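As you look at this complex, bear in mind that one protein chain is not there, while each of the others sits in place.
Read from first to last, the chains carry the letters A and B; within each, the first residue is number 1.
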Amino acid sequence: MIVALLAIVVGATILSGLEMIYYDVPRQMSAQFRSYGANIIFTPSGDGDINNDDIEKGVEVFGSDELEGCTAYRYENTKIHNMPQALAAIDFESVLKTSPYWHIGGDMPSGNGMALVGAKAAEGLGLKSGDTFVCVNSFEVDESVDTSDIPSYEMYTDPESGETYCDHELELVCSGILETGGSEEDYIYVTYDDITALTMNERGCDIVEVSAAGMQEDLKAAAEKINSMGLTISAKLVKRVTASESTVLTKLQSLVFIVTFVVLVLTMICVATTMTAVITERRKEIGLRKALGALNSSIIGEFMSEGLVLGGIGGILGSVLGYYFAQFVSMNVFSSSITFRPLLIPITIAASVMVTGLACLIPIKSAVDVDPALVLKGE
Amino acid sequence: MSKLLELKNISKIYGELHALDNVSLTVDKGEWIAIMGPSGSGKSTMMNIIGCMDKATSGQVIFDGKDISKESRRKLTEFHRDKIGLVFQQFHLINYLNAVENVMVAQYYHSMPDEKEALEALERVGLKDRAKHLPSQLSGGEQQRVCIARAIINSPELILADEPTGNLDEANENIVLDIFHQLHREGTSLVVVTHDDEVGLEAQRIVRLEHGKITSDKKNDNFHE
Partner (left out) sequence: MFFRMVRGTFARQWKKMLMIAVTVALGASIATAMLNVMLDVGDKINEELKTYGSNITVIPQSEAVISKLYDVENNDVQTEYIEEEKIGELMTIFWANNITDFAPVNDTLAELNGTEVTLVGSWFDHHLEFKKKGTVYQRDTGLTNLRSWWDITEGEMLDEQKHSENCAMVGVQLAAEQNIRSGDTVTVECSGRTKQLEVVGIFESGDDEDNYIYTTLDCEQELSGCGDMMKKVEVSAITSPDDELAVKAARNPSLLSGDEYDLWYCTAYVSSICFQIQEAIPEASASAVRQIADSEGKILEKTQLLMTLITVLSLFGATLGISNLVTSGVMERSQELALLKAVGATNGEVTLLVLTEIMITSVIGAAAGYFLGFAFAQVIGQSVFSSAVEMSGMAAFIVIVLIIAVTLVGSIPAIRMLMRLRPSEVLHGGH
């Protein structure tokens, strides 16, 4: 009996553990896919910039669990050593959440006056970490510019047109080199304060990268909702990331499903063979009962109810153990706990009772057909 | 006559139950003894102790001048397979081996299996032509004869039979008893445990057991060779 119970418990544990993993895989894996970075981008909906307040409103559409991170980019063209160089302002603290794949040689800038230089830009400019360089922003000085903060040596007047220009300078320290293998390597990244100081112009950002967990359909719905809010942003899915993620996740989930199914079928057969062995061992007892005048039906009823009780106990124990197993897998693989789904418990118990019942039925039927005299005499 | 087996003050206690209570018994070489008594009198316990399949709680067992009551289990097994042949009421043949193979199993554990010798043993019990049959194809009497052939194959000094005719009809009972007589003539010692008077009266000496004690130990005057 202990042997049979053990087999049922193991079967039920595997079943409930795999069920839980099956339902939790998309959620858990989706978080892993965030290493691909942003899967939604906000672009200005009109001709202007993105209003920084609107970013927060847009991002609120995602729950705090879903939102992995969001980074706003503001691009400006400047000159370094008289050559054009694109500058981008970002929040260095949050950028790795939307671009976890950034490799930084040296240190991430920790504040104003420091810059993260893309590998290609660094190569072109001959910059290494720790080097200092000067960015120059040239603009025409007209009435709208407050000249009080500009040192006079930066300003000059074009003798031909008589217009006044300003070459506003900003000295930056290259704290690290950015390597991504992509177009990010062409840029130099600085803080918002620095870019405002350099351009002497405070404005919103050009693009916002958002990284949020969820399947393609959920994200699409979220993007539509944001677009209908009438903000200065228009949300778009980064299809290359979202579409691929859906494909891979679907495959993974169906992998776990098929594995669950195969393991389940095989465990069922294992439980059945064990039950057969247990009942064959008790053939003598069955023969004796028949000799004492028991009806086949009452023997079947008695043994079946024994089997079903065993299945029930096994199912309950299995659900509990399966939960701990799934939790163990989840903690080890994804370092996060598994979602407890109460519905899976009755399913596991029902499956376990059914399997045990079926497994008992066949050997019991063949056992009661035996002539009691033969069994009692021994072989 | 020299002593083959001597039980000195043997007791066997299972919890509160004294299965054997301070029993002493001597078996001479070549002697045929019947141990008789009702169920629960301690017959089986005594047989187990004589057959080296169990150890007494207290007392000594001296076999062929050697005290074996303190020997290790492994030594006992070796001793038992060299000196003793067992015959059971239920025959206990291995059901997937044929008659000659069943005999050879005993040879195998004793020394070397030798099919010719095994066939000779079967011939002695009159079963040479049934040698390749499985136990299920043999009658009860034939199975018991295979069991006897298995018991004598290693030429033991003592044959220990536990209700050897209990499951047999009269004709087969007579065949088995004839074989016992023949073994006795050849000088093999026999200890037959039985509750059947007819079987008991065939022996030279009859020992009666009751409640773990020997109540009588008499020579059988009706014994005939």
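In this section, a residue touches a chain if its C-beta (ideal position, glycine included) is under 8 Å from a C-beta of that chain, and two chains touch if they have at least 3 such contacts.
Bear in mind the structure is a predicted one, so any value in this text is a computation, not a measurement.
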| item | value |
| --- | --- |
| Contact with the hidden chain (one of B:86, B:138 or B:192) | B:86 |
| Omitted-chain contact residue, chosen from B:74, B:116 or B:224 | B:74 |
| Hidden-chain contact residue, picked from the options B:104, B:125, B:148 or B:206 | B:104 |
| Option from A:57, A:120, A:203 or A:341 whose C-beta touches the chain left out | A:120 |
| Residue numbers in chain A that touch the chain omitted from display | 3, 6-7, 10-11, 13-14, 17-18, 21, 25, 29, 32-33, 35-37, 83-84, 99-103, 120-121, 123-125, 179-182, 236-244, 247-248, 251-252, 254-256, 258-259, 262-263, 266-267, 269-271, 273-274, 276-278, 280-281, 325, 328-329, 332-334, 378 |
| Absent chain, residues of chain B that touch it | 39, 44, 48, 51, 53-54, 74, 77-78, 80-81, 86, 88-90, 92, 94-97, 101, 104-110, 113, 134, 150, 154, 162 |
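Here is the rule we go by: only the chains that are shown with their structure count from here on.
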| item | value |
| --- | --- |
| Centre-of-Cα separation between chain B and chain A, whole angstrom | 77 |
